[in-house]
Every structure is written in C-alpha cells, then in structure tokens.
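These notes are about the structure you will find just below.
Missing here is one protein chain; the remaining ones are kept as they sit in the complex.
Labels for the chains are A, B and C, by order of writing; each one numbers its residues from 1.
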Amino acid sequence: MADQNKTKVVTIGTIQIGGPKFTVIAGPCSVESETQLRETGVSVKASGASILRGGIWKMRTSLKSFQGLGEESFQFIRKVKSEMGMPLISEVTDARQIEEVSDIVDAYQVGARNMHNYALLKELGRQPKPVMLKRNFSAFIDEWLKAAEYITNEGNEQVILCERGIRTFETATRNTLDLNAVVYAKKHSQLPVIVDPSHAVGISELVAPLCYASAAAGADGLIVEVHPSPATALSDGQQALTFESFDKMMRQLEKVLNAFDRGLNRA
Amino acid sequence: MADQNKTKVVTIGTIQIGGPKFTVIAGPCSVESETQLRETGVSVKASGASILRGGIWKMRTSLKSFQGLGEESFQFIRKVKSEMGMPLISEVTDARQIEEVSDIVDAYQVGARNMHNYALLKELGRQPKPVMLKRNFSAFIDEWLKAAEYITNEGNEQVILCERGIRTFETATRNTLDLNAVVYAKKHSQLPVIVDPSHAVGISELVAPLCYASAAAGADGLIVEVHPSPATALSDGQQALTFESFDKMMRQLEKVLNAFDRGLNRA
Amino acid sequence: MADQNKTKVVTIGTIQIGGPKFTVIAGPCSVESETQLRETGVSVKASGASILRGGIWKMRTSLKSFQGLGEESFQFIRKVKSEMGMPLISEVTDARQIEEVSDIVDAYQVGARNMHNYALLKELGRQPKPVMLKRNFSAFIDEWLKAAEYITNEGNEQVILCERGIRTFETATRNTLDLNAVVYAKKHSQLPVIVDPSHAVGISELVAPLCYASAAAGADGLIVEVHPSPATALSDGQQALTFESFDKMMRQLEKVLNAFDRGLNRA
Partner (left out) sequence: MADQNKTKVVTIGTIQIGGPKFTVIAGPCSVESETQLRETGVSVKASGASILRGGIWKMRTSLKSFQGLGEESFQFIRKVKSEMGMPLISEVTDARQIEEVSDIVDAYQVGARNMHNYALLKELGRQPKPVMLKRNFSAFIDEWLKAAEYITNEGNEQVILCERGIRTFETATRNTLDLNAVVYAKKHSQLPVIVDPSHAVGISELVAPLCYASAAAGADGLIVEVHPSPATALSDGQQALTFESFDKMMRQLEKVLNAFDRGLNRA
C-alpha cells in the first residue's frame, strides 16, 4: 500500500489530512439556502464527516445553468459555520474571489476545469490557507502533480490533491474514477490525496462502494455530495447521497478503515 | 454495495464464484516450464489462492514476442494440476483450441482482444465449462454485458465477467482500472465480476492496493499475476507479484473482506 | 505529403490501390437483397466507384440485431457481380468463412473488432486474395501496423490498411476520424491506406467533407456506405449516403484529387 508515513499533513481548521486518520468532507454541490446548509451540516457531522463542502460560485458548461448564490450567501454561511463548529471548503473560480471569501472558507478548492489556470494557482500560493487541487478530467497524473508546484512554489505548501474522475470513451457513468492515479500519486508525491466518488461516477447508488474502494486503495479522505433532497437539488442531484444513505455508507466505511488500523477524523 | 445475493454462482472445479466467499485466481502470465508452474502453484495455494491461471497460447501485438508454449506444455500441466488439486483457467485464442485443451483446463478465458470475437464466444457457449470473459480495453460496459449473451444464448450460463483496465489518455499506468464498471456491472448483471489489477495498472508495486480496492468495491474475486522471478518472466514481468508480495497482499485482503463479513474461497 | 512513390500496389480485380490513382469502394453496409445490391452497384459505378462493398455476415454488439444474410445471398451476389463487372470486398468474421466465399469476393475485409484476432489474420495470410485490415477503434497505430504483419508474415503481402475512426470521449459523432493516423501510416508503412468516413463520423451529412479531407491528407482511397434508401436500411442507415449525395461528393472529390495531380480509378 501507499507510503502513508511520508505524507505531509495539511490542516483545515483543526482537522489533519494526510495523517493516520481518514477525513470525510461532505455537503451539497451548491449552497442553496441557510436551511439546506444547516440541515446538511448537522446530519453529515453526526454521521462522521469533519469538514463541510458547499459551492458558492459554480462552473457550469452553460451560462443558463444555476451559477451559485455568490455573495448573497456570505452572511448565513458565516452563521451556520459558527453554529456547527465545522471548517468549510469551497471553490474559487477567479483570483478576485480569494480575498472575498477569505473570512468564510477554511480551505480553497480549485475545480477540475481550473487545474490548468496557473494564474489562479499562483495567487492561491501567495495566501496561507490550504488548497485542494482537483485533477482536470483529462490531465495526465504528471500534469496534476506539476500543477501543484505552481501553488507550493509561491510558498504555500498546504496542498491536497483530489481525484474526481477522468473522461474516457465510457458513457454509462459520468466519468471514470481513476484509482490507479490515487495509488500512483501516493507513491510519487508527498501530498495527501483524496477522492471525489460523486463526480467520478455520477450515479448516487454507485457512490458508496467507490467510497470503500477509495479508502482501501489508501486515499487520505473523501469528498462526498450529500443533499437533503437530491431530487430537487439545483445542481448534480443525480449523484448526491441522502442523509440516510450517507450515514449507512459511513458506518461501513469505518469497518474498512479499521481493516487498515485507521479511523475517522471527527469534527 | 452491490446486490451480492442476486449473483448467479459459477463453479470452477469445486470453487464457487459469485457466492458469499471471495475467490483469488493466481499464477504466471505464461506457463514457461513445469518447475515454474509447480513452484507458483504451491506458493499461491499456501497464500490462499484457490484457482491457478497460466497462459498456454498468448495474444501478442508483435509476432516476434513469445507466443506461449502451446501443446508442448500439455503433459506437465496435467501432472502439476493433479499434484496440486487446483483447477486451472487458461485462455483460448481460437475456436479450434477449445477441444484441444478440454481435458487440461477447468475454465476458459476469453482475452480482452477477443471479446468481440463472436464466433469464438458462440463456440464457448456450446460446451459445458465455465468461461471468464475479459472486457475489451475499449468496450462500453454495455457491449461487455451483451458479449456475454453470445455465450449464454448458446446454452452455457457459466460466465464470469472480468474487468482488466481500459485505454485512456493516461500513460503513467498501463491501462486505467475501471471500478465504476465493476460496481455498475454488479448492479446491472447477475454474472459474477472479478478484477485483474495486474493488467489494469501494469506496475507490480501498485497491484496490492488495487486488490483491496476491488474487494471493497464488491467484486467477486481477483485474478493476479504471480511469478517466481518477475524480472526474468517471458511476458509481463513488470506487473507480476513475487511469492512474498502476493502472500502479504493476501493477508491484508482477508482483513478487508472481513470488514464486509466475507472470507476467502480456499482450494 | 506522404511518400506516395514508396507505396506497394495492391490489386483487387483489375483495380490498383496504392498507385497514382485514387480508389473509391462503395456500397451498402449489409447486402439486403438482389435488387438493393444491383441498384446500388449500378449507381455507384456510374458516379466513379470502382469496387463494390457489402456485408454478408455482420458483427453486431447485440445478437438480436440483423446479422447479415449469410449464404442465402451467395447466388444473387455472384449474378450481380458478373453483370456489373465490379470486384467485391466483404468482411469475414470467422476463419471458416474464408473458403466459403472465396469464389464470390475479390478481397477480404477484417473488421475493426477482429483486428486483434490473430488466428483469423494468419489464415488470411495463407490465401492469395487481398485483405483490407481495419484499425480497431482503440488500437495504437503501431498495433495496427504490427497486426498487418500477422498477415504478410504468412506470405500474403496484398494488405490494405483502413482507418475507420477511434473511440474517444466525444459523443457528438459516432467515432473520431483519426487523419493523424493516416498521414503517420503513410510515412511509416508501405501499405496503401484508405479511409472509412462513414463509420468514423456516423452522420451522413458530415461524410462528404471528410471524404475530401481524407483525399487531401494523402489517403489512397475511400470506402463509403451508400444505400438506395438510408432510412430503411437494416444496419447503419444514419451514416449512408443516398445515390444523389454520393454522386455530388464524387464530383467535388475529383476536383480535390486534381489539385494533387491525381485522378480516380474507374471500374
């Protein structure tokens, strides 16, 4: 298995990613309302997630699709976070957003579409918060590792890699989860590696077994989409877990981690 | 996880694939000599493998590459098998070989390059031994499931599906292991599904974590390349496990299976 | 442009492929009836095609799809051919078919799904008629060139390469026509290279510009699907040209060839 002991620890809030414990980041694809965020946070925390995810600005193929609430959500996000005591990770899609959300988010996410946006990576390298760098859906593993250097080279070594599926000829699933890349990156990089099975498969009922597989492959954590009502989600509902299916997944996940003498990070 | 209870059981020798127990098929890429086959068989059986694999005829891109021992190996294969008490699975690359090896092999393998060879599939459907159908490296999941029907439609329902990696843009690994396809096939087909991580990643030191991932994803078994001396193997040495690394993998694999209340099939 | 002067000439009937003239093979995907074959032959010959194509046995993903007329078509094919004075190329999907159609077909086609069927390739290498080897939809160019050696190595040097599109992530078109592969093969192999734009794009209205592009890239010929009534074809109707659109394409194609001081081979 991967050389876990070499991995550098990255700390989001008080949660250590890359150490002996396994980290689950969970939450909705997009932040849609105060109620949606609070209910989701309460539920995923109770199930064992330690970091909240939620999109403020969305990258969408069509400009007619929902683009995120943007700044109208800032106030209630701050409120929900302080109630919950959970750190938040959220995507920035433009260098000018970094400053704007610096007092709301505890870690920045670079989405797959921006992995090659070196201007954005450099800006993130000049500020102190951790950065989760998603692999572009057609990036060679080597490009992904080298993209991380655009951040670390500016001084910020708090970088987490995230595999989220690649584009292949297969159409039955949204993307193809590339666990080869996870085990390869664990061998060839000291950065923590987490997996996003929700985007990688795109079908909610197939997410849980891929969570177990990711943990068994030696990943340092997961980022999972959970929504109070997937059928009415404003984005990516078909791949979100319900509170109940997330909770069931987490109970089985702990058994898999125990088989490797690991446990869950808890908020 | 996948609906294990719906899976139809396929029996190779006395080993049931697709039931509650997990099956490990192991052995060399190519049968190279009596000694090599016996040593490998003794070792993998002691580690918990229950079925032996070994290529008699090889499909090679270049006709200058080693093409397998063919019929000169028949006599010693029979001898080693009877000593070991392990069933053997081996690939046929031409319909005329089916009869030729029918008293040596306990199950036929259809290689990735022959998944679309419907003439071969139909012949295998007209004889009674189990068939393991590898997914072509660029077959849609749906084509793979439909190819199996070319066998079952002729009357032989003893078919096992095998995922062995697909061709993608990535070059750091030999192929891309597609565990999405495994969980998808477990949901949409009643045939047992096993995984070949050796071909799917092509780098021996990355095989073990992918074995654990495959088991955690809900596969029914594994087929793993093991060789007494990978560095001197006549084919695919870079992806073969040594006896020692295979044994270590098997001990951790059992822990992963136990996390799902499963155990290993034993010869 | 490609080194046309190095190309070995392959002769089908009296038509030379790989010389200064450009060859167009045309006809239906499947032979469906005597009338359909005759009408199509008369029309494509008048437009400038010199070789007839038509499937006798079809490779189909689903065994419920139309599998070709098989031997019930032998008699009328012989009749139509003798009336037309055009050579016929048709696919064999099993080594046992080679002998069966040896007095009907003037050249054998190996379909994309059988490019790796080395047993079939060797058999075709032991008989004297030309063989058109389609590139598998996920074969490296190098594998395609090496597959041709399985034929030539047995003594039959009359081999034509055919590019018919590869599988990529793109779904707007059936496959992705790889003209890079055509120019690469023209540089690195002495075998004639022809292009099948019908399968490569799968949308009839996009076929004509890709015919011109293939000629301009330096291919030695084309194989194009033409049907008297594409909407009612038993296979692949969405990519077949009508007689009228084929004729219009051929008139523009000649202008493109003239720009390279080439002309059309005529039956």
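In the analysis below, contacts are C-beta pairs under 8 Å (C-beta built on N, C-alpha and C of every residue); 3 or more make two chains touch, one makes a residue touch a chain.
Quantities reported herein were computed from a predicted structural model and do not represent experimental measurements.
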Practice task
Mind giving the shown chains that are in contact with the missing chain?
Solution key: A, B, C
Problem - Candidate in contact with the missing chain, chosen from A:K146, A:R251 or A:R266 - result: A:K146
Problem - Touch with the omitted chain, as defined above, among A:T7, A:T40, A:S73 or A:N114 - result: A:N114
Problem - Residue among C:S30, C:Q97, C:N117 or C:S138 touching the omitted chain - result: C:S138
Practice task
Extract the touching residues of subunit C with respect to the undisplayed chain.
Solution key: 1-2, 138, 140-142, 165-166, 168-173, 175-181, 183-184, 186-187, 200-201, 203, 205-206, 208-210, 212-218, 252, 255-256, 258-260
Fill in the blank from the handout: Even though one chain is not shown, subunit A touches it at residues 59, 61-63, 93-96, 113-114, 116-119, 136-138, 142-143, 146-147, 149-150, 153, 167
Practice task
Since one chain isn't shown, list which residues of subunit B touch it in the complete complex.
Solution key: 138, 167-169, 171
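Keep this in mind: only the chains that are shown with their structure count from here on.
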Exercise for the section: Would you kindly say which chain has the C-alpha centre located farthest from the C-alpha centre of subunit C? Expected result: A
Practice task
Just give me the whole-number Å value for how far the CA centre of subunit B lies from that of subunit C.
Solution key: 36
Fill in the blank from the handout: Rounded to the nearest Å, the gap separating the Cα centres of subunit A and subunit C is 49
Handout entry: Sequence positions of subunit C contacting 2 or more other chains
Key = 138, 167
